[in-house]
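I'd like to ask some things about the structure below.
Here the complex is missing one protein chain, while the rest keep their positions.
Chain nomenclature is as follows: A and B, assigned in order of appearance, with residue numbering initiated at 1 for each chain independently.
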Amino acid sequence: MGIQPKIVLDRRTVVKEILKDRGDLLLVTGLGAPTWDAAAVGDHINNFYLWGAMGGAALTGLGLALAQPNRRILVITGDGEMLMGVGGLATISVKKPPNLAICILDNQRYGETGMQETHTQHGVNLSKMASGAGIKNTSIVYTKNELKKAIPIFYEETGPVFVNIKVTDKPAPMTLPPRDGPLLKNRFRENLLGHI
Amino acid sequence: MTQKLKFSLQRRQVVHQILENRGDAAVVTGIGNAVHDVASANDDPKNMYLAGVMGGACMVAFGIALAQPDRRIIVITGDGELLAGIGSLATIGVEQPENLFIIVIDNQAYGATGNQHTHTGRGVDLVGIAKASNFKNTALITNEKELQAQIPNIYQKPGPYFAVIKVVSKSSPRINAPKDGTYVSRRFRSAVAGEDA
Partner (left out) sequence: MALKKKTSWSNAVFKTLKENNVKQIAYVPDAGHTSLIEKAIDDNIVKPISLTSEQEGIAVLSGAWLGGDAGALLLQSSGVGNIINMLSMANECRFPLLMLVTMRGEWGEFNPWQVPMGQATQAVLEASGVIVHRAEEPQDIAETVEAAAKLAFEAGRMVAVLIGQRVVGVKDWAK
């Protein structure tokens, strides 16, 4: 294992950049910091925030992508959350949804429980996990330039795509979106389908 | 689309070959075919047969490996069973137990439920996932020559070790391995940890 490049990217800036020209992107966020990051950009009716169900974010994205083949679906989640449902990457790769993008904000920490180290701090490589699971379009991002190149991948390249973005463990303010499950579900569906 | 690759290795022969000179290694089997493959070689008291809990074999073996650092612990399981607990590889990869050896008999099918296709026949690369989980010693075995070359890595070198052995998808005959969990586990514990444990 080589020396890891320096981790410099700030999570809030990253998410802001990714969502800048989101158009009609449908976004699913994993519990904890990724949800706060999305809320910090601004609450959006096309966001479905998970406040629990750790391990379920990417698979929620899969179901949505299969139901809405003409829409682009992005899942933004954390390394700990992804690890808890990492078998889901095999499930996703076999289905090959061309409209699904997965973005990991990898700070190598469990952010909500005291910043304990996750497995990615100790040699586990999520983008290689995704490759091993059969996802062809995988990459890892450390720098601003690499981030710039990654953003079109989320929106334009044939999925499933998987980008692991290393971010610092600097805590960011907890901006809270709505957490009422039925509210989130109903507004998302009504906007998407025209009914709840 | 399913890959239609032709493999030649027979699962039962493979497992018997691996276990031929097992010495005092303990073996944990995942559910299904692996149980019968291992039991048919020899119903050794140092075999722990799991008859349920799909996805648990590697972690059970890991717990044993931590408790018994001087003994070689071998997992023999299937691709479907492993996939159900695939996050375990990351947990193990971080801890790097030197006495743990994971062998996946990959027939690309769920043998116990009617041979439905698993994900490994459809692009999922378990060795790639093990490498991503920080395993340094890995192997993909598709023929007899490769198998012979890898057996010393199981018994003479330190782990953690992860190998996938591609076999033909036919299941081998079931034999009557003990199913009583209390019997199998007590027998195992006495044999591995001693009568006074």
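Worth a mention:
Definition applied: a residue touches a chain if its C-beta (ideal position, glycine included) is under 8 Å from a C-beta of that chain, and two chains touch if they have at least 3 such contacts.
This one's a predicted model, so the numbers in the text were calculated from it and none came from an experiment.
Looking at B:Ile18, B:Met59, B:Ile76 or B:Ile154, the residue that reaches the missing chain in the full complex is B:Met59. Of B:Gln13, B:Ser40 or B:Thr91, it is B:Thr91 that touches the chain left out of the display.
Interface with the hidden chain, as seen from subunit B, comprises residues 28, 48, 50-68, 85, 87-88, 90-91, 94-95, 181-182, 184-185, 188-189, 192-194, 197.
Where subunit A meets the missing chain, the touching residues are 31, 50-55, 83-86, 110, 112-114, 116-119, 174, 176, 179-181.
Operating definition for what follows: only the chains that are shown with their structure count from here on.
The distance from the centre of subunit A to the centre of subunit B, with each centre set as the mean of the Cα atoms, comes to 33 Å. Considering their complex, residues 1, 83-87, 90-91, 93-94, 119, 122-129, 131-134 of subunit A touch subunit B.
Residues 83-87, 90-91, 93-94, 119, 122-134 of subunit B are the ones touching subunit A in the complex.
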